[in-house]
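One structure, pasted below without further comment.
Note that one protein chain is taken out, while the other chains of the complex remain in position.
Letters A and B mark the chains in the order given here, with residues in each chain numbered from 1 onward.
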Amino acid sequence: MSDSKKYKNILSLQIDPDLFEKASDEEKAQQVTMRESISFMRDAMRRLRKNHIAMISLCVILLIALIAFIVPSFYPYTYTKQDVSAQNLAPFQYSAKEQAKIAKGISVFPHIMGTDALGRDYAIRVIYGTRISLLVGIFSALIVIVIGIIYGSISGYFGGKVDMVMMRIVDIIYSLPDVLIVILLSVAIKDWVSTSQSELIARLGAGMVSIFIVFGLLYWVSMARQVRGQILSIKEQEYVLASKAIGSSPARIIRKHMIPNCVSVIIIVAAMQIPSAIFTESFLSFLGLGVSIPMPSLGSLASDARTGLRSYPYQLIFPALSIFLIVLSFNLLGNGLRDAFDPKLRS
Amino acid sequence: MSMLEVKDLHTSFFTPSGEVKAVNGLSFQLDKGKVLGIVGESGSGKSVSAYSIMQILTNPGRIVSGSIKLHGEELVGKSEEEMRKIRGNKISIIFQDPMTSLNPTFTIGNQLREAIILHTDRSKKEAEARAIEMLKLVGISEPEKRIHQYAYELSGGMRQRVMIAMALACEPDILIADEPTTALDVTIQAQILELMLSLQKELGMSIIMITHDMGVIAQICDEVIVMYAGGVCERGTADAIFYHPMHEYTRGLMRSIPDMSDDEKTRLVPITGTPIDLLHVPPGCPFAPRCDRAMKICLQEKPKEYWVGRDHLSACWMNVKNGACYEERPEEGTVEVEEND
Partner (left out) sequence: MTEQKAFAPNPEYLVQVSHLKQYFPISTGFLKTTMLKAVDDVSFDIRKGETLGLVGESGCGKTTVGRTMLYLYQPTDGEIWFDGKKIGSKESLKEYRRRAQMVFQDPYSSLNPRMTVADIVAEPIDVHHLCENKKAREERVHELMRLVGLNTEHATRYAHEFSGGQRQRIGIARALASKPEFIVCDEPVSALDVSIQAQVINMLEDLQHQFGLTYLFIAHDISVVKHISNRIAVMYLGHMMELASSNELTHHPVHPYTVSLMSAVPVPDPQVSRKQKRIVLEGDVPSPLKMPTGCPFRSRCSRATKECAECLPPMREVSPEHFVACHHV
């Protein structure tokens, strides 16, 4: 074995012999990097932030919410104030009375969206309608979250016969026609609502109260089903078995292990629930079953606009546009949330 | 000329968090009738190597550079259509989980027949006869009855036999087996390995066996490639690798396997540390951070592959330091094998 050949590569590479010293543990450790710590929530939020459509939708929703909840407090018109001289004005048009005022040098706030058949400022009515729609969406989501999670997790965790019975109940509820129930309920509770001591209930009216009752009674079923499905799959995970082996109670297992792992499903279903609730409310108000007069809702505004559709098309366009924007933004945000929280679902 | 010649193959996955170099300079030659084993841990790039040869990489993975020659014909750069004619026909692959690679909605006879018709101009009837013949070949009893069954009606070992039958239906030159026995029990593993070896002798094909199990390698392989973190540590004949490992990783791997014949239960010598993050591959030898004998150079510069024996190459700076390596393949009889410590 010739030494010259053996050492050829070292010499030809001209490597500093110091480099063949043993490396220290610190030197080795420097090369081992552990990735930055990211919690599941932060990771999902990071993915959501990267989704432009979802972020634009979120901004639109926030903007609409800001307008709906803040603008009425300083707006110069109220949604109930009628002005017989200013009926059916076009956007930015002034009534004869208002023009006289302007001529006198008194500034008059313009009717941005015109006025309705009773001479009420249309912009503030659309804003109020939007506020009602948003409230309906948020409350229905809350109702659905609370009832759906409790029902779904009990059904999923205990399984077997309990699950059987609970899911058949869900099946029955699923097959009930919601619109029919709203109509029946609003008729049935009309007297109770009109004589109610609570100002809030009286103001909402029988239609609105029955809508909320129906959401509470019927709309949580899809959430319950989703949560149950998720719990069933989590139940098979070894960490649940591990917790059992430690001696955890069922309540602890549901609270600590199951619900936190359902968060993505809960967020996604709730986000999808909001637009569908808003849509249902608008639809029922359009049929005259929603809010009571004089409170406006986007649905009832659209419904009222039908009579003068040819002459005053903007009276339909503004509420319709508002519904469209709200529902579209919530749907797009919901999609974005689903992609962010459940990357596996993305096709 | 070698049947399959892979030269300096680089395959990367371009993920949103950065480029993952899954295979980083793989070269080997596979001769007719040989069994080549690729051994490595999870994330070593052994499966990706196989998928690169078949060009069945999933998005965002692609071959970055290198050459794959089958009978002297370059495969890198071939169109999907051209590759389809080679897959299943000249090179076949079987996977770890036969359940996911068999379609649950068709009978196994149906799937076998389709595979045969796709690559040959056999009629439906001839293909069916061939399917039965193939099932008989892989040791499935009552093949006439079995072809009407669905995948879920078969056991794991049976399914893997069907997969082998399907892969061999067109008499490929090369069979790539990606962890074919990992999901199976030892007694079934013994059946499948025996079957593969007997079929290999009968049909004269070559096998590329991808596994993490040194025992499986020792049992059926003629040549071995040891991979770590996408790079090749060493390659050579099975005897050279097992009896004279020339890379610290291979040595560590051998030491960490419990010895069945050791009744004293000597404490195992594990490789310390944890596998590296493939997104942050260090500049030097990928094994250096876990290597007990790592030198300064190991952390700075990637070692090149040098000959350490007549049928043995290794990429380890230790060999350079000890002067135990050659830039060209040494002549027969010029090297005594270095005893390792």
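The rule is simple: a contact is a pair of C-beta atoms (placed from the backbone, for glycine too) under 8 Å apart; a residue touches a chain by one contact, two chains touch by 3 or more.
The structure displayed is predicted, hence computed values, not measured ones.
Would you indicate which residue among A:28, A:111, A:257 or A:338 is in contact with the undisplayed chain?
Touches the omitted chain: A:257.
Of B:92, B:111, B:189 or B:314, which sits in contact with the chain we cannot see?
In the complete complex, the chain left out is touched by residue B:189.
Pick out which of B:86, B:135, B:158 or B:308 touches the chain that's been left out of the picture.
B:158
Considering the entire assembly, which residues of subunit A contact the chain that has been omitted?
Missing-chain contacts on subunit A: residues 34-35, 37-40, 237-239, 241-248, 252, 256-257, 260-261, 263.
By the contact criterion defined above, which parts of subunit B meet the unshown chain? Give residue numbers in ascending order.
41-42, 155, 157-158, 185-191, 193-194, 212-219, 221, 238-239, 242, 252-260, 262-263, 265, 267-272, 274-275, 290
Following the convention adopted for this analysis, only the chains that are shown with their structure count from here on.
Counting only Cα atoms for the centres, state how far subunit A is from subunit B in Å.
From the centre of subunit A to the centre of subunit B is 50 Å.
Spell out the residues on subunit B that touch subunit A in their complex, using ranges where they run on.
Its residues touching subunit A are 273-274, 276-277, 279-280, 282, 284, 288-291, 293-300, 306, 317, 320-321, 323-327, 334-336.
Along subunit A, where are the residues that touch subunit B in the complex?
Against subunit B, the touching part of subunit A is residues 1, 3, 5-10, 15, 18-23, 27-29, 31-35.
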